[in-house]
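Could you have a look at this structure, given as structure tokens, before my questions?
Missing here is one protein chain; the remaining ones are kept as they sit in the complex.
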Amino acid sequence: MGGALSTSVDITLNSLVLGGVFLIVATGLNIIYGLSRVMNLAHGSLYAIGAYAGYTLTTIGFNYFAAIVIAPVLVAAVGLLLERTIISPMRKRSMVYTLILTYGLMFFLDGLIKQSWGNEPRFVELPAMIKSTIPILGSHYPVFRLVTLFIIAGVMTGLMLFLNKTKIGIILRAASTIPEMVSCLGINMKHVHIGAFVLGCALAGIAGTIAGPLTTIDPLMGHEMLISSFVVIVIGGLGSLRGAVFAALLIGAVQTLAEFFITDLAMVIVYMLMAVILAFMPRGLLGEGRFE
Amino acid sequence: MDKHLTIPDNDKGITAYKIAAITVLIAGLALFPFVITNRFYISLINEMLIYGLLAMSLDVLLGYTGLLSFMHNAYLGISAYVVGLFLIHISPSSLWLALVAGVIFTSVVALPVGWVQVRTGGLAFALLTLAFGMMFHTIVWKWYGLTGGDDGLMGVPNPAITIFGWKIGDSGDPATMYLFTLVIVALCYLLTRRIIRSPFGAVLEAIRENEERAAFIGINVRMYKLFGWMLACMLAGVAGALFILYKGYIGPTTMSAFAGAGVLMMVLLGGLGTLWGPLVGAAIFIYIQDYISTMTEHWEIYLGMVVVLLVLFLPTGFVGLGSYFKRLGKE
Amino acid sequence: MKKFLFMSALLVFAVMMSMAPHAAMAADPVNIGVLVPLTGIVAQGGVEMKYGIEMAAEEKGTVLGRPIKLIVEDTQVKPPVAVTKAEKLVYKDNCKALIGVFSSGVGLALAQNIDKLNVPFLTTHVMTTQLYDLHPLVFRSGQLANDQTAVGNVKGILARENLKNRTYYVLVHDYSWGHDAGERFIALAKQNGIKIYNEKYDKAPISTKDWSSYISKIKASGVDGIYMAFITNVIPVFAKQAADFGLQAQGVKLVSAAAPGPLEMEAGGEACHGIFGASDWSWDVNNPTSDAWEMRFWEKFKTIPSDAAVHSYVGAMNLFNAIEKAGSTDAKAIADALRGISYDGPYGTVRISAKDNCMRNDAVLTETMAAPDNPFGAKVYMKVLETFPANELGPAE
Partner (left out) sequence: MEAFLCTEDLCRHFGGVTATDCVCINIEHNGLRSIIGPNGAGKTTFINIVTGRIPASSGKVLFQGCDITNKPTHELVKMGICRTFQITSVFKDLSVFENVRIARQARKGGSLKIFSLKKHLREVTEETWNILERLDLQNLAAEPAKNLAYGDQRVLEVAIAMAGTPTILFLDEPTAGMSPAETRHISDLIQGLAEDISIVLVEHDMDLVMSISDAITVLHYGSIIAEGQPDDIRSNELVREAYLGKEE
């Protein structure tokens, strides 16, 4: 049952799944920051809300795949509500106050999660057909993790198509490079900001729903994911979607290998890399990032 | 006095009101442990003072030099661990040596970090503090042999507090520790207030106001940002030393990213750039965190709401309330 | 600005004055401080501990002719928070004793401050062996200590054909309790010829949420047994993720250093079947006291009776009886009375040893499986396989 081949299969697939979840959360954060210069510390809580929404939907009868579609829509609705009430007035304010506001928002959302779903870990009931494992190169790998990989790939390609091909997507991308020019073209920047924030929240929701069955759903799951997604967007270059792809896969692999080989200091090296990039290569791995 | 030697408005200077207010405050705080002997309140105010000092040190960075640090509590943690380990392993009785060792070690660590930090500004600076802070947190959390990992530092002795050989009391006794903390925090406040109102402080404020113009009047912006950073980290180091003496315990959670952002909230609650505002902000934050959390399990919801409403409607914090109402009155 | 400054200085002073305690209440009831985790990952265990203590206080009624008043505080399983709350209970609420506490980290941090607090401290869910003879005011009457569980588990493994000749992979939570449980089991297992794959056991942070890399490592090692020392809530999580990777399906057996709570097993569902573990009690134990206690607990709280609840119930009874025996609420008198006291509860006599302040009681080896029909509607339960007498467990006296 052992063997080096099957282990490397396990490690690669595990790091791809982890990297994929990081990528979706980080891309959400990038889109929100890239377009509206809002660094959303409550992004982790939206990820957790996505996981809990997926859990509740599966318990009241929806099947797993339906939940993956519905839950992000709910989180996007929460995002819309938040944007209209407390995020949009912050647009003109300094970055310090936006950070503190979203931090307060995170406390508020975590408290709500604890109040409505309690503290104990929750488990998502997976549909029977994807509960089993299939042998790949001698290692029994869970089917639903492969399904998750496909879902992640689907979401990212969908996002890329949306951003590159559709009219709205192009506007969003243009606005992230030169916001002033876009507003001169008669495009209402208010809608762009709303669209960006809601899209970012939806992505956090999707990542949460997907990660639900992979890890433990408990109120604190958002905290760690928030820090990992910060590391990813910084190393990939703030606001750079392509940079985030490389950074997410890199951090996913480092974290999986660190846990596999129990090297405690692996994460220290990751933070050191983040520091080096921030201080000496602020435009990130691919040189596409931008600090306002 | 010759008009040419007066500086208009910017320094209200020491007026009768201000001296009276400060003496009333310090006298009140000093008498407190004798009036109310219940040790719970003494410990609560002690914790408020320590976090107040930490919040004040962050205000030196944020309110005066315009640099946002996400994890300023990391330097409190480093100093606390160093003082704790010094007391456990090197000499359990020499309090002052331990304090000095803690502050010096924190500064030695803060210097190279500061050198890298000041190469950046704005959001990059903030994210860099997160990177370094998480680095220190992970080292402390994973180095189980030395720091006790998740259990934190165990068995930190309570050395006697002796000033020039005269034994005042045992740092384990809350009332003595409280007075010791009060004296040190008051000294740090007065010292920092003096530094902030000195020519050096004026340079920091110029950098906060407009970093590029500051460079264009001949200020070596990086060097002065580094000095501001070192001052803030040393004050956090003092707070860390007091923390380990008061609590007898330090764990990775005190150095976590979320405790760091909590300090940021204290500064905002109090009021940026007022130096004593964060002391009030820390008192309010600790009051909510320690006192209200005994009433309800969901104190986080209320704390989150308070912060969101504050940022939206009262960005100058509670201390700024006065000037806010004054401006309202004037309009 | 000047006038405002003066006003705010007075305001702060007034706020402090207002916090002063109101007129000292009539010192009628005996206040007992209850420290349990009501938030965080082990909240469910904390709630059950609270229920057990509340039930004991209700059934005991009075102590020294005075009503028992429980004041409950949430430790959030964080040592600094627990210390602050303990100070509040002793200084502000004038509690005469502290009971409860989940996790060795919190227990040891409180034990360090016990001289300042100067009240007896009876832990009901702190399993570290460091508690043996730690401090004259610190006691244990609850969940088995790590050395006792290790004895129970090793004896259970040796007595079972399908467990004896397996190779065990030891994986623990990276903090004092986890290390202690791992070391104890490995030492005893090697003495009795049980094969251990990794004698330098693997450590995983408490905050781990995704166990896939640890599971892949176990798969790679080709072992057919896992000895896991996790905080109770994490056991079903690990079991479920291991089941996802098909470990149990390929015949890997799980042995746990701590007994998971019933509600956590329900959540884990099928994946939790086949977990072995020594513990004090399970509702499958049938003797008149146990069965009667189960029904009283079920009627009162409508939640499946768990060992966390029964430990705390017995611990509380020991504490109340000790206060009665001491005849006063003086800390030293209660402590002396606690040494040697015993209580006949649902899992037999629980005696607190006068030599090391920790309890001695019978233990059972259990295996989780689908539950027969039962009044509590439980789908999964811990079947009792074997009982071990008290004198085989714990350091010599």
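Miscellaneous remarks
As written, the chains take the letters A, B and C, and residue 1 is the first residue of each chain.
Simple rule for what comes next: a contact is a pair of C-beta atoms (placed from the backbone, for glycine too) under 8 Å apart; a residue touches a chain by one contact, two chains touch by 3 or more.
Note that the structure is predicted; figures quoted are calculated from it, not measured.
The missing chain, though absent from the view, touches B when the full complex is examined. Contact with the chain that does not appear here is found for just one residue of B:K18, B:R119 or B:R197, B:R197. Between the chain not shown and the residues B:Y224, B:F258 or B:W276, the one that touches is B:Y224. On the side of chain B, touch with the chain left out of the figure occurs at residues 3-11, 194-195, 197-203, 205-206, 209-210, 212-221, 224.
The criterion applied here is as follows: only the chains that are shown with their structure count from here on.
With centres defined by CA atoms alone, the chain at the far end from chain A is C.
Across A-B and A-C, it is A-B that has more C-beta pairs touching. As a whole-number value, the distance joining the C-alpha centres of chain A and chain C reads 36 Å. Look at where the CA atoms of chain A average out and do the same for chain B: the two points lie 33 Å apart.
Among the residues of chain C, those in touch with two or more other chains are 39, 203.
With touch defined as above, residues shared between interfaces to two or more other chains in chain A number as follows: 114. Of all residues in chain B, those touching chain A in their complex are 62, 68, 116-117, 119-120, 122-124, 126-128, 130-132, 134-135, 138-139, 142-143, 257-258, 261, 264-265, 268, 272, 297-308, 310-312, 315. Residue ranges of chain A in contact with chain C, taken from their complex: 1-4, 6-7, 10-11, 14, 17-18, 114, 118-123, 131-133, 139-142, 144-145, 214-216, 218, 220-221, 224, 256-257, 259-260, 262.
Contacts from chain C toward chain A in the complex involve residues 39-41, 43-44, 202-204, 207-210, 212-214, 216-217, 219-222, 233-234, 236-237, 240, 244-246, 249-250, 263-264, 267-269.
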